[in-house]
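In this view, the complex is presented without one of its protein chains, the others remaining in place.
Right after this comes chain A.
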């Protein structure tokens, strides 16, 4: 259920039917119940992890606030965070560690048993990377006295509703606790402007996800799955299409998740701000997965000393933050390398001047986009070796002959409808480009208008007539 957007929206409609009928003060309990049902529908076994770590961090928060000395507070902070990180490590990284230990042991000729020695599920609980970060930020904020700990039965319910919040459990955004729980304490209320904003965001998200991301998914999967079977041009196209697929998939889900929060009467922050219009890598990270970037900045980079340290230490801080970001996305060296590429690129890049010619602005945007796309290849490939052979084939097998162009379009459908699918995909990418260009360079709209009437109508018609409903999973749910 959790990976099917249409069922999720139907579930939301069911929740809404009850939600606004109960008194304002009790809506948080409807939200919590709905979130538990939603989570359980993906697998009952996962519930114990999230509820267990949720209750523990709730308790640690209370104890931390009650502690009289800084030392005692620190003990509870560590106890809470270590438990969360312990779960996260055990579920997501133990296999990766074991794989590398085996490799190391074979290099050092010190044999280890080949079987994984722990009897745990290989599949990590749904959303563990997201809810773990929520819990950590909650504890860190209490420690830094940015917020008070939740207390009592109601506080516990509010905290669990924040952790389990069903629209955002799958792939974020990683909402900050003080912003979210504050609204739950007040009691969510129906606000026409917010509801309307939510609907617009849902339509925009559906357009990105169903019309663009799902349309490109088949092509990208086919070419990345067997790059040597296709021309080099197809690999180049697949790399660029993956850039768009990932963006539309993830930002589409984020738009839907934020929109769902809005229709539930909750204000939520946007997670993407037209990142492919960035003129440099620093700007890109200010626009891409904003909630994760902000989290890493506030809870990793700044505690490490940020830029208020020596130059060398600052560089190490940046690099460490990006390597951790890579590792957060997945337990594989290709993700670590991807994080490393972005870290190094960040270190060597300079802040872009505002007053530059249009030509230079376009050039900077294109260079940034191509660089980001190149790094995505490591992100998408199943392993480091596959990424390298994919890039090698893209270069050595590249040609622009008529036959190669034909064979590069063919993977869309595998028959004579491929040209139509290719042209349609390009058409919708242009549509999104024009929409986002208006967002970045056009005149600023009212806060409650994301889509003007024209855009709203065009995107709704596109979703109805061109939505691809088959491939409905979300890429970022895997991270």
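Points to keep in mind about this one:
Quick note on the criterion: contacts are C-beta pairs under 8 Å (C-beta built on N, C-alpha and C of every residue); 3 or more make two chains touch, one makes a residue touch a chain; residues count from 1.
One rule holds in what follows: contacts and distances are computed from a predicted model.
Hidden chain, UniProt protein name from the list "Cytochrome c oxidase subunit 3", "DNA-binding transcriptional ArsR family regulator", "Carbohydrate ABC transporter membrane protein 1 (CUT1 family)" or "SGNH/GDSL hydrolase family protein": "SGNH/GDSL hydrolase family protein". Residue A:420 is the one among A:189, A:395, A:420 or A:440 that touches the chain missing from this view.
Across the entire complex, the residue among A:203, A:237, A:410 or A:432 in touch with the chain not shown is A:203.
The missing chain lies against chain A, touching residues 192-193, 195-196, 199-200, 203, 415-417, 419-421, 423-424, 427, 453, 456-458, 460-461, 464-469.
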